[in-house]
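Note that one protein chain of the assembly has been removed; the remaining protein chains are unaltered in position.
Let's turn to chain A:
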Amino acid sequence: MPLWLREHSWRQTLTAVYLSLPLRGARATAANIFCSEQYLKVSVPPFLFEAVLYAPIDDTNSTAKIGNGNIFFTLYKKEPAMWDSLTLANADKEKLQHLRENAVLKAQEKAKEETKAKKITKQEHKKYALMATMKLEEAERKRIEDLKEKEREKVTKELELWKNQQKDGDKYKSIQTKEELHQEIESLKERKNEKMNKTRIPNEGSSKTRLKSTRGCHVSCSIFSQDLKEEQLPAPRAAATIKVNFTPRVFPTALRESRVAEEEEWLYKQAEARRIINSDLSELEDLKEEEKNPDWLKDKGNKMFAMGDYLGAVNAYNLAVRLNNKLPVLYLNRAACHLKLRNLHKAIEDSSKALELLTPPVPDNENARVKAHVRRGTAFCQLELYTEGLQDYEAALKIDPKNKIIEKDAEKIRQLIQGAMQSS
């Protein structure tokens, strides 16, 4: 049960009411005060103060000052009149409750409106800021555009000037060429006349011809000079052929398509593999020179495989592996032998090892990888691990999609799997 605070003191003027409320020891904040038009409540647990005011007040402008154990209210009256008392005296419980509820509702509405108003003002501020920045940017852009336009105009003017100069120059030149042409035509006529005169009247026309010939000479000089100029141009070159070779490329793809890095890695690995010799001297002492060469051993193994001597082939490959365990081809071939010998697990092991060594995947080791996948797939199928086998076959198909045999085998395995699933 809250304790009612009764020791309040108040005084009033025509327009305002000043109410002082002592809080015995308790601390109050703005949240504890609830005020509406005609209702005032202060609830600071455990104290409670409530007043239904005599007349409505302007609660937006009224203030409350909280300090030194006291709340000092300054309430501005809506209608300037002197109140008989602070509260409505003859208030019964129902009325009071009603008033209270109204007050609460009103306060809530007020709060809502206030938030709305705040939102609107905020938005307006934002818009204003946005417009201001846009204007600034617009101004900046315009300035740059103006600069550009000025440059452009300047340059256009220069261009026009130059063009006019060109036109004049052209006109002048065309006049010149016309004159030259005219001169040429005249000179040609002269020459013709000269010739005719010379043949017909050698004596009489001599003076004439002399005159004409001098004139003709004068003009023909220019023709001669032109001829000379033409002769200054050298004769067309003697025809000849130059043969060219183009730079060979190890991998014939354009730079951007080639997987140069990977291919180089692969080449490097191959080179490295050739150089390794894992020699274990004690066992190798009784071997002949050629038997220490992994390549020779590989060839031997291949021959034995071809002849059907699978165990011998395996031995050869084993020795080769002991000498050099980085050559993928040895593992590949040994896997084939194991397949034939039905050592399926060993076959799987060897194909896996070969595949490991055949990274990075490049077009160069495509064939080897296809073989490795196919052999491993076969081993899995013979062990009845059809799904793994199918995986390997599909990998092989991915590398070499055109291989019909692999396709057929893959189909067969799929049928088997489906058959097995249906029956089980």
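Everything that follows uses one rule, which is that a residue touches a chain if its C-beta (ideal position, glycine included) is under 8 Å from a C-beta of that chain, and two chains touch if they have at least 3 such contacts; residues count from 1.
Following the convention adopted for this analysis, contacts and distances are computed from a predicted model.
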| message | Looking at what's absent rather than what's present, what does UniProt name the missing chain, "Large ribosomal subunit protein uL4m", "Mediator of RNA polymerase II transcription subunit 20", "Dynein axonemal assembly factor 10" or "Serine palmitoyltransferase small subunit B"? | response | "Dynein axonemal assembly factor 10"
| query | From the list A:45, A:67 or A:236, which touches the chain that is not on show? | reply | A:236
| request: Specify the residue from the set A:60, A:166 or A:367 that touches the hidden chain. | output: A:166
| said: Across the whole complex, list the residues on chain A that are touched by the chain not included here. | reply: 148, 151-152, 155-156, 159-160, 162-163, 166, 169-170, 177, 233-247, 249, 254-256
